[in-house]
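Comments concern the structure below.
Excluded from the complex is one protein chain; the other protein chains are retained at their positions.
A and B label the chains in the order they appear, each numbered from 1.
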């Protein structure tokens, strides 16, 4: 009963925030609603029994996306992009009708889901000891659906390449993102000096604990990226130029290592991404550490953006 | 004994919720950014502290209790640093050019 009340309250708040986001007049309001929506969605994931997803939603969906969208809203307020005319009232009503129909159709599908739900939980539980992991989601990510994780790390690398390709002419090879003046004193300097060490420890803890309890490399990578971004915004940490080999190696090393292990598994065991028995824990740990570092660097670079026009020598 | 601890949890969490309601009322009703920030940070920090205090008996061990306290300390740090930043920005926006 109290669980139902909590679910109704969280659901109502999320719906109100979503409606407010779509109806908002200014981009700032919509972005503030989006960050609150992301945090409440994290609560919803905990109620659904998916704590790994809750951590990822709070870190990446609300945290990093919030930073990205807030800076975008600020820069777009200064130089707005021309927008086409809003559809007239009749067209808006027609669009609303069609979207309501889509929502009702999906809702009907939810209400008519088959009753003993087909589930893979039993198979995951049966095969989990072979992966030497205690967290079933980590087992699925690193072992059963390792191909998905490999493709996902490749997608993140491609996104970095895509963002870098948006460099204006004359800026290629420069420092990513807008320039931040070094802040020597004040609350931002305090936060940027005090929080990153704590954040790094927390991130490593989440990475290590993710083997047997909710956590894992994506959440840890998001926290590490956020700490680097905080120091960068206070002007205390200058990122390397995007032409630097070490930066490019750092971004691609995780996916590259994963791919190499996959090919080695194909040669040793006959199946791509098969881990030889006895080496499973060591290989999984190696891939997790490498991927955490690479994805952290990639996520931070994604939020920083491409180099700006003037190349600051 | 556990009944006493549960009662303490209920009282402390309820008091924390009252402070959160007060802070939210301040956010909605105060006229300008500085007073809203004041209501938000003071009331919410105290509210979060009371909720953490109330949850400490339910934590089940020294380590989870310490984690709860670290969460409160981090929330305090974030509020104490972000509040002045927002206030300074609001003052620059409101100041006559």
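Going forward, contacts are C-beta pairs under 8 Å (C-beta built on N, C-alpha and C of every residue); 3 or more make two chains touch, one makes a residue touch a chain.
Note that contacts and distances are computed from a predicted model.
Asker: What is the protein name, per UniProt, of the chain that does not appear here: "NADH-quinone oxidoreductase subunit M", "VWFA domain-containing protein", "Na+/H+ antiporter subunit C" or "Phosphocarrier protein"?
Answerer: "Na+/H+ antiporter subunit C"
Asker: Kindly name the visible chains that come into contact with the excluded chain.
Answerer: A
Asker: Hey, which of A:36, A:273 or A:303 is the one touching the hidden chain?
Answerer: Answering carefully, the residue with contact to the hidden chain is A:303.
Asker: Considering the entire assembly, which residues of chain A contact the chain that has been omitted?
Answerer: Interface residues of chain A facing the absent chain: 3-4, 7-8, 11, 14-15, 18-19, 21-22, 24, 27, 30-31, 34, 37, 41, 44-45, 47-50, 52-53, 56-57, 60-61, 64-65, 68-69, 72-73, 75-76, 79-87, 91-92, 95-96, 99-100, 102-104, 106-107, 109-111, 113, 117-122, 124-126, 136-137, 139-141, 144-145, 148-149, 152, 155-156, 159, 162-163, 166, 168, 218, 295, 299, 302-303, 305-306, 309.
Everything that follows uses one rule, which is that only the chains that are shown with their structure count from here on.
Asker: Averaging over Cα atoms per chain, report the distance between chain A and chain B in Å.
Answerer: Taking the mean C-alpha position of each chain, the two centres sit 27 Å apart.
Asker: Chain B touches which residues of chain A in the complex?
Answerer: Answer in residue numbers: 186-188, 190-191, 194-195, 198.
Asker: Tell me, which parts of chain B touch chain A in their complex?
Answerer: Where chain B meets chain A, its residues are 74, 77-78, 80-85.
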